[in-house]
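Quick one: the structure is below, and I'll ask about it shortly.
Complex shown without one protein chain; remaining protein chains in place.
As written, the chains take the letters A and B, and residue 1 is the first residue of each chain.
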Amino acid sequence: MSRWIGDAIGCPIHFVCETHMIDLITSHFPEAVSGPIEFHGETTLVVRPDRLIEVCTFLRDDPALKFDLLSDVSAVDHFPASPRFAVNYHLYSLENNRELRLKVWLDGEQPHVSSVTSVWPGANWHEREVWDLMGVKFDGHPDMRRIFLPEDFLGHPLRKDAAQFYEEPQFTHNFDLIESQKPYAKE
Amino acid sequence: MGLESKLGNMGVVTARLEDVVNWGRTNAMWPLGFGLACCAIEMMSAQASNYDMSRFGMELMRASPRQADLMIVAGRVTRKMAPVLRRLYDQMPEPKWVLSMGDCASCGGVFNNYAIVQGVDEIVPVDVYVAGCPPRPEALIDGIMKLHEKIRRSHPIKADKEPIKV
Partner (left out) sequence: MEQNETQLMELTVDDLKEMRGLVSERAIAGETVLLNMGPQHPSTHGVLRLLLEIDGENVVSCIPDVGFLHTGIEKTAEDKTYMKVIPLTDRMDYLSPMSNNLGYVLAVEKLMDVDVPLRAQYVRVILCELQRLSSHLVWLGTHAMDIGAMSMFLYCFREREKILDIFEMVSGQRMMVSYFRPGGLWRDLPAGFEEAVRAFTEHFPSEIKEYEGLLKKNPLWIDRTRSVGVITAEQALAWGVTGSSLRGSGVNWDIRKALPYSSYDHFEFDVPLRTEGDVYARYWVRVQEMWQSLRIIDQAMKKLPKGPFITSNRKVAPPPKEELAYSMESLIHHFKLWTEGFTPPVGEVYVRVESPRGEFSCYLSSDGSPKPRRVHFRTPSFANLSAMPQMTKNVFIADLVAIIGSIDIVLGDVDR
């Protein structure tokens, strides 16, 4: 069963043009969605955190939009600007061959937003990664624990104010100093 | 120097014990298959037919540490993996050697951050370091040859106080 109708002809058919798609979304959620921000051909919509699940369900299920593939969930730390965290959702619609980015702005030291695993189960591991490295919690996630770092790791390393675990390179002028501090295994 | 010339009439060969033991240890060294990252692919290439490692006795990579005597740490060691590495090293029976393959295992390589152990010698004592990112299969085989030389020069029974320079 081919999900991409255009392949019979060999080129994608755009059922919905870009502006129509944006208008459809913004007219359906006038106060929850703002934008669009256009940059080098990419469209970004800013979504309010409390209406995220509604917007995502609409984007996935509406027959004219059909954003069925969630490619990526990632977060950016804009420290020291406020709001500090931006969580990006990169969506793709196979039928319409359309890309879209959703952005949610969060603030505070312990930000949290609702999880979209009920809409796209594939968000599961991406959200765990964002929690692990950035410290953004996802409410309603079935399994909110660290994925990459050991369970007893303290802190979230990809934040801008996280500690640098940088080891000083050993040159001739500081050779002995670093040699004495390096924990060599004896046996 | 053929073996036949030494056999003489009685069919007896005399040699020092340490030479025989070291000969046995080097010529049939089985590596533990501890490929972590990119260097593991070059290690697999070294094991494959183009740069055959079985010529040097390393016919197979044993998966179980109890049956291996050389641990080739091929790839970057993360802080999450470090306890696992130490546990595997402890499970290997004596005599055992460690060859640190690649820059990440030797010194942390390109990565100097929160996740990578800056050199596997922080966790296990290393005998030979092979540099490269990743080292060519020929470089790995060169490292193994150096390890064989080191073993041949060491004494299997007396403990060595100083590292052996090859």
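What we mean here is this: a contact is a pair of C-beta atoms (placed from the backbone, for glycine too) under 8 Å apart; a residue touches a chain by one contact, two chains touch by 3 or more.
Treat the numbers as computed from the prediction; the structure is a model and nothing was measured.
Residue B:R76 is the one among B:R25, B:R76 or B:H148 that touches the chain missing from this view.
Checked against the full complex, the candidates A:G140, A:G155, A:P169 or A:P183 give a single residue touching the omitted chain, namely A:G155.
Although one chain is not displayed, chain B still touches it through residues 33-38, 40-42, 44-45, 48-50, 61, 63, 75-76, 78, 80-81, 84, 88, 110-116, 133-134, 136. One chain is missing from the display, and on chain A it is touched by residues 1-4, 7, 12, 39-40, 42, 44, 68-72, 74, 76-78, 88, 90, 94, 97, 99, 101, 109-110, 120-126, 129, 133, 135, 137, 142-158, 162-163.
In this section, only the chains that are shown with their structure count from here on.
Taking each chain's centre as the mean of its C-alpha atoms, chain A lies 43 Å from chain B. Chain contact summary for the complex, chain B toward chain A: residues 79-80, 108, 112-115, 118-119, 121-125. Considering their complex, residues 148-150, 153, 157, 162-167, 169, 182-187 of chain A touch chain B.
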